[in-house]
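Take a look at subunit A:
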Amino acid sequence: MSSDSKKPTPKPAAKKPQEKPVEIPAFEKGISDKIVEKFGDKIEVAFVKKDRVRINVSKENVHDVAEFIRDGLNYDHVESVSGVDYPQDKEIEVVYHIGSYSDSSLERQILILSTRAQREENPIPGNDATKLPSLRDIFYSVEFHEREVFEMLGVYFEGHPDNRRLLLPEDWADLPPLRKDFAIKGR
Partner candidate 1 sequence: MTAELPPGLALQKVDERIMTLNVGPQHPGSGHMRIVVQIDGDYIVACDPDPGYVHRGEEKMAEYRNYITNIPHLERPVIHDSCNVLYPYVLGVEELLGIEVPERAKYVRVIASELNRCIYIMYWLAIYGIFLGHSTMFMWPAGDRELLIDLMEKMTGARVTHAHFVPGGVRNDLPPNFEDVCLRQVNYFEKRIKEYAAVFYDNPILISRTRDTGILSRQDAIRLGTTGSVLRASGVDYDLRKKEPYDVYDELDIHTNVMKEGDSYARSRIPWLDMIESCKIIKQALQKMPKSGSVRVKLKPNPKGKNETVYKRVESGRGSLGCYVVSDSKPEPYRVKLSVPSFRNLIALPYLLKGEKLGNMPSVYWSLNYWPVEADR
Partner candidate 2 sequence: MTNELVDFALVSVALLGIGIYGLAVKRNFIRMLFAVEIIINAANLNLVAFGRFLPHSGGQTLALFSIAIAAAEVAVGLSLIIVAYRMYQNVDIADFRSLKG
Partner candidate 3 sequence: MSVIAPNFKLSEFIKSLLDNAFWGVLLMVLVGIPAVMMVLFFIEMPVINGELLTPFLALTWLADPSRILPVVHAFMATDMFRVMAFPGFGFAALLAAGTIFVERKMLAKLQLRVGPFYCGKIEGILQLMGDGLKLISKEIIIPAKADKPLFWAAPVIFVGAAAAFVALIPVAPGWVVADVDLGLLGVFAVIGFFPIITILSAWSANSKFPFIGGIRALFQMVSFEIPLILSLLGVVILTGTLNLSEIAASQSSFPWIVFLPIGAIVFFITMLAELERIPFDLPEAESEIVAGWLTELSGMMYGLVQLGTYLKLYAFAALFVVLFLGGWNGPMIVPPFPAEILTDGIVMGPITAKIPGLPLFTQEMLNGTLWFVLKTVGVIFFILLPRGVFPRIRIDMLLNLGWTKLIGLAFVNIFIALGLLYAGVLGPGGLQ
């Protein structure tokens, strides 16, 4: 539950806008402003760069924010869902790269929505506290991506209708392999 927007050290792009006072693109700034206007301090804009806007959300709000991104901002599909493990924060970050096909002004934009789930030392995938709300009812295209994140990092997506393994073998009994404490042999 410590996954609020208080980002610890390796939150990469947080200080970036401050340290380099490059001109912030206006259109992207407009997008981030709309979200900030709607949700206020529930969210945090991590960076605004050319074609990329990154927003950090806590896991309680991610569903509402995603719904607003779809309905209010015309984003319509998720390109990629990546999980990043931060063992020193005891958190797992899940990053959604959201794009739009139907709105021609948003075609080159990627909205990066990141949220964090609690990480457990001894994961029991699906049955521990590493849980996030699924965005499948908002963006249908996350279906296989979330399945992949579930098996690779052990993040269970509540509300996902088909939370089975996808890539790993059925008898995989080790740690979720993309966690940092799963080490490749010999390395």
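Here is the rule we use: a residue touches a chain if its C-beta (ideal position, glycine included) is under 8 Å from a C-beta of that chain, and two chains touch if they have at least 3 such contacts; residues count from 1.
Here is how the candidates were picked: all candidates are chains of the complex that A comes from, given by their letters.
In this text the structure is predicted, and so the values were computed from the model without any measurement.
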item	value
Candidate number, among 1, 2 or 3, whose chain touches subunit A in this complex	1
Touching residues (chain side subunit A, partner candidate 1) in the complex	10, 12-13, 16, 51-52, 54, 76-80, 82, 84-85, 95, 97, 101-102, 107-108, 110, 112, 125-127, 139-145, 148, 151, 163-172, 177-178, 182, 184, 187
